[in-house]
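Our next item is chain A:
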Amino acid sequence: MKKLVIISLLLVLGYSLMNTFSDIEFGKKREGISSYFLEHSPDDLQVANTVTAIVVSFRGFDTLGEVTVLFLAATAMGTILFRRRSKHTGLNPQRKSPQASRIVQAAGKLLFPAIMILGAYVFIHGHLTPGGGFQGGAIIATGFLLLLISYRQFKVEHKYVTWIESLAGLSFVTIGLLGMILGPHNSFLENFLNVGSLNDLLSGGVIALVYIAVGFKVGAELTGILDTLINIRETGDID
Partner candidate 1 sequence: MDDILIKILGAIATVILAFTVGMTYGGLSRKVIARIQNRIGPPWYQNFIDNAKLLFKVSNINHGFMQHVAPLWLIGMSVTTVLFIPVLNTGGDSWYNSWFPNLNFHGDLIFLLYLMVIGSLGMALGAGQTGNPNSAIGVSRGLTQMVGFEVPWVMALVALMIQYKTTSITGLMAAAEQQGTWLAFSSPFATLAALLAMPGMFRYSPFDIVGAPAELASGPVSEFGGKYLSTMMTSGSIFAFVKLTLYVDIFFGGANNLVELVIKTFILYMYPVLWGAVSPRFRTEQAVRFFWGWPVLFGIIALIQASL
Partner candidate 2 sequence: MVANPILYIALPLFTAFLVPLLAKLWKPLVRIVPGLVLAYLAIMSVVLMQQVSPEKPIIAMIAGWKAPWGINLVFTSFSGFIASLISILAFFIWLYSFGFKKVEFDDAQKYFILFMLLTAGSIGVVLTGDIFNMFVFIEITSLSAYALTAFYKGRDGAEAAFKFLLIGSFSSIMLLLGIAILYTYTGTLNMAHLALLMPQVPMHAKITSFLLFFVALGIEAEMFPLNGWAPDAYSQAPGPIAASFAGILAKAGIYALIRVSYTIFDLGDHGGFELLLVMGLITMVVSELVAMRQENLRRMLAYSSMGQMGLIMIAFGLGTKEGIYAGLFIMFNHAVIKSLLFLASAYLVYYTSRKKISDLDGFGKLLPLTSLLFGLGAFAIVGLPPFSGFWSKLSLLIATANSHMEFVLATVLAVSVIEIIYYFRVLGRLYFRKAHKEIKVRKPTWNSVVTMIVLALVIIAVGVHPDFITGLLHNAATDLADKADYIQKIIPDLFSQTLN
């Protein structure tokens, strides 16, 4: 009964949403700010990938927010899950999940460097090709995930993760703040470097740098989160 009610509620909701969106013809070009982006991204910024230009420059503040959200998620998980770590091990010290098979282990070891390189490539070329810091970071994290599920005893050193994510985050903000000092409009995240020319690796000025920082940060962050979720130790706190 309750489900029926809910379904009918959702149908009403769906109908009204559909009603709203059906007026928008699928695949039709519309006026808007995007044309400005498509115009200015290659011309002013010399960035081939317009999405990257939008993400890092036009809407760079959003990206800063995203990075913060990831950072927050990691911090929040830390807050929520680990506290009062007692020295004597608690109730359930060992992960009970079975060891992965040898094939998986071997393949994981084999694939890991390749994945790392792919990730690095994706975020370094974020302004040129599809992809970017987030995507690259996610790929890197996948590599670590592979190791985490293949080797039970594998542990990510949180110290390094912390360093990397902090430094990467700091460099993002620092680049932004430098823009306030060095940029022509004195505004945050503004480009203050030579923009180079379109489709060069060293083009786009700070955009490339920012995306690399984002890549590191996302990679570290996601790895940290995965590690946290996988290696939940019973910490002996009395909930």
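Quick note on selection: all candidates are chains of the complex that A comes from, given by their letters.
Assume contacts are C-beta pairs under 8 Å (C-beta built on N, C-alpha and C of every residue); 3 or more make two chains touch, one makes a residue touch a chain; residues count from 1.
Because the structure is a prediction, the values reported are computed rather than measured.
Within the complex, chain A makes contact with only one of the listed candidates (1 or 2), namely 2. For chain A in complex with candidate 2, the residues that touch the partner chain are 16-17, 19-21, 23-24, 30-34, 36-37, 40, 57-62, 64-66, 68-69, 71-73, 75-76, 78-80, 82-84, 162-163, 165-167, 169-170, 172-174, 176-177, 179-181, 183-191, 237-239.
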